[in-house]
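All protein chains of the complex are present and in place, except for one that has been dropped.
By written order: A, B and C. Residues from 1 in each chain.
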Amino acid sequence: MPVGQDGLKRVLDAFEQGDWDEIHLVADDVEVHLVARGADSKVQATSHVTAPEETPARTTDVAPSAPMTATAEDATTVVAPSPGLFWRAPSPGAPPFTDIGGHVEEGTALCIVEVMKLMNTLPAPVAGTVVEICAENGEQVDTGTPLFRIRADGS
Amino acid sequence: MPVGQDGLKRVLDAFEQGDWDEIHLVADDVEVHLVARGADSKVQATSHVTAPEETPARTTDVAPSAPMTATAEDATTVVAPSPGLFWRAPSPGAPPFTDIGGHVEEGTALCIVEVMKLMNTLPAPVAGTVVEICAENGEQVDTGTPLFRIRADGS
Amino acid sequence: MVQRVLVANRGEIAMRVVRACFDEGVTSVLAASEADLDSLPARVADEVVQIGPASATASYLDVGAVISAALLTGCDAVHPGYGFLSEQPELVEQCARHGITFVGPSAESIRRGGDKIAARELARGLDIPLGAGSDAIDTVEEAADLAARVGYPVLLKAAAGGGGRGMRRVDAPAQLADAVVRARAEAQSAFGDGRLYIEHYVEHARHVEVQVLADALGTTVHLGDRDCSYQRRYQKLVEEAPASAVPEELRRRIGEAAVALISALDYVGAGTVEFLVDVDRDTFSFLEVNTRVQVEHPVTEMVTGVDIVREQLRIAAGKPLSFAQGDVRVSGHAIEFRINAESPDRGFVPSPGELRVWRPPVGTDVRVDSHCFAGYRVPPHYDSLLGKLICRGDTRDEALDLAARALDAFDVAGVDTTLPLHRELVRHPDVRGHRITTRWVEESFLPLWTADRARTARAERAATP
Partner (left out) sequence: MVQRVLVANRGEIAMRVVRACFDEGVTSVLAASEADLDSLPARVADEVVQIGPASATASYLDVGAVISAALLTGCDAVHPGYGFLSEQPELVEQCARHGITFVGPSAESIRRGGDKIAARELARGLDIPLGAGSDAIDTVEEAADLAARVGYPVLLKAAAGGGGRGMRRVDAPAQLADAVVRARAEAQSAFGDGRLYIEHYVEHARHVEVQVLADALGTTVHLGDRDCSYQRRYQKLVEEAPASAVPEELRRRIGEAAVALISALDYVGAGTVEFLVDVDRDTFSFLEVNTRVQVEHPVTEMVTGVDIVREQLRIAAGKPLSFAQGDVRVSGHAIEFRINAESPDRGFVPSPGELRVWRPPVGTDVRVDSHCFAGYRVPPHYDSLLGKLICRGDTRDEALDLAARALDAFDVAGVDTTLPLHRELVRHPDVRGHRITTRWVEESFLPLWTADRARTARAERAATP
């Protein structure tokens, strides 16, 4: 059954009555994208412009894996220890753990790699300055994908 | 269970008692190849040197498809009308339908393409001389594989 | 002892036997040709032994290759599946000689049951009806006598003939004398032999067969009947169980005849006795015995709950059948569709190649027996059966409804298949009404369906700019 006028109309009615910020559906040959007036970050979230909505809501009690690192050109590269999703903040809306130019101590949390509901917080392997952030917030990364480059203090 | 000495010995005994010409088995890491003294064409057949043993035993009552043809450089190419096995003779041991240098009339049988037990006899599309046979007897061919090139009479 | 079974076959029946081995807790060793080393049964079986090149004569049909493969891999039994060597007494004898259990009847049973003339003699001795016929006739008077006896319409056939030549249908006594003269002349010119014989012409026939299992301890049971009247060129396309269109009383007598015949053969294993039912006369006649598991065995499994291939393995191991005749209940109705790699639009030419998509339907009363998977290359060397869709319902109508939906959901791409044909067939009023006879597919269904398909294709071409 192709999506008919009926279905579209019902979605519009529901959207007007509901308190939903945004709806984005694709069925058959129809794409529906509705954004409520006054809706803010959520819209941006699902349009993939800035920080996605997904919340690293809880960290688990599994010990974080030590991040794999690789040193090149005076900077230490922090890579993803597993496939997963790269999150720069502890929770959505929260400020990022760190940013370019930021200084970190050895062990300072850099980011979260989320894999199948498991939140893996990656600590900085060295004290130093973040010179590059190599992945986008929310990006799907693979094992070994570079995430951060940190110039160690005194190097 | 890896193949043991027992299994090998039993095969050898059976081969000596039996009237089999040739046995070729591969199991696990063992390959057994036994050829009876005095065995002739069958040996060659399964060792893939000359005409395989498979017999186009009967032709079916399905009308042979007209072979697809393509003309280039003064010669007409006869291609396989379907995937299948290319047979140059009507039955094993029989002389081939035709050979390089042979003259054919339009409609003369050139070969059989066997597909899933169906024997498809291909007729020559033109009268002329066979200048090339492009596939090996018994070869597995695909739709469109060139089989023969025939220089038409008078060209 | 049956602990390691050489599965001497390929395709969907190899999968079926491998699965039965798993169920019985015995090891399966697949005997595969070079072309089948990457096949699904080769991946699913416990072990694999390569028995020769792609060519079946040098692999699946080579008794020596099969026996040596069993010896090499230490198998104590060989399951032949159907086709290939399954009804080859030589394989049975060679198995016995080398101390290997053949999963099937004795060589003697195969010879007596498999040979049509011998089986007809046996049936005659048991008073099982044979196709009404006659010995050669000499005079027109003799012909008139015989025709009156077997009943009109009759068929005049050339004794030396075949393939329909010299065959002549006669509907009434008045036409007989002329027909005999002409048929004799035709036979003489065609075969150099003018002898004729007379049969009753069965206008509306159903192919009905009975599934039998017999263990080595002397128990023979039958699992009810199947109706396999959907045929094209004597190849079954669709099968149903039970044969519920045939009157109850006739089915009872057919079942008894099957058991009598199997018992007289000292048969051990799974077997099928085939009959032709004359729909207009409510009579039946014996056709032949199949001394192996058949392609269409799943419809019987679906309505009885008996696992025929597991029972074969039990029987071969010398165990008693796992149930008695009194336990057999035929519950509901099942129908099977053969999915062949063939182009029904192009005279059913085979269509090997790579299966880009292979997505069978899933459902509780839906069973798909197949060796296919997405990415599988259907080899050109063997037959075109890709798999079988079997659907069960509490009633025949429910089974057909389910089958219609399952066929629609069956998604195959890369090779042509008989699926489009089945999708139409299952919805046809004659099928719904259960009015199928052995000539229905070729004479009623296919001509219209083919014309329809061609018309649709033309219309589509015309609509494309």
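List of remarks:
The rule is short, and it goes like this: a contact is a pair of C-beta atoms (placed from the backbone, for glycine too) under 8 Å apart; a residue touches a chain by one contact, two chains touch by 3 or more.
Predicted, not measured: the structure shown is a model, and the values here were computed from it.
Within the whole complex, touches from the chain that is not shown fall on A, C.
Listed by residue number, the positions of subunit A touching the unshown chain are 1, 3-4, 6-8, 10-11, 14-15, 18, 20-21, 23-28, 30, 32, 45-46, 48, 52-55, 62-63, 65, 82-85, 114-118, 138, 140. Those residues of subunit C that touch the chain absent from the view are 15, 18-19, 22-23, 25, 43-44, 46, 307, 310, 359, 361-366, 373-374, 401-402, 405-406, 409, 411.
In this text, only the chains that are shown with their structure count from here on.
Taken as a contact graph, with one node per protein chain and an edge wherever two chains touch, the assembly fits none of the named shapes, being neither a line, a ring, a star nor a complete graph.
Per-chain Cα centroids separate subunit A from subunit B by 61 Å.
Work out the mean CA point of subunit B and of subunit C, and you get 30 Å between them. Contacts with at least two other chains are made by no residue of subunit A.
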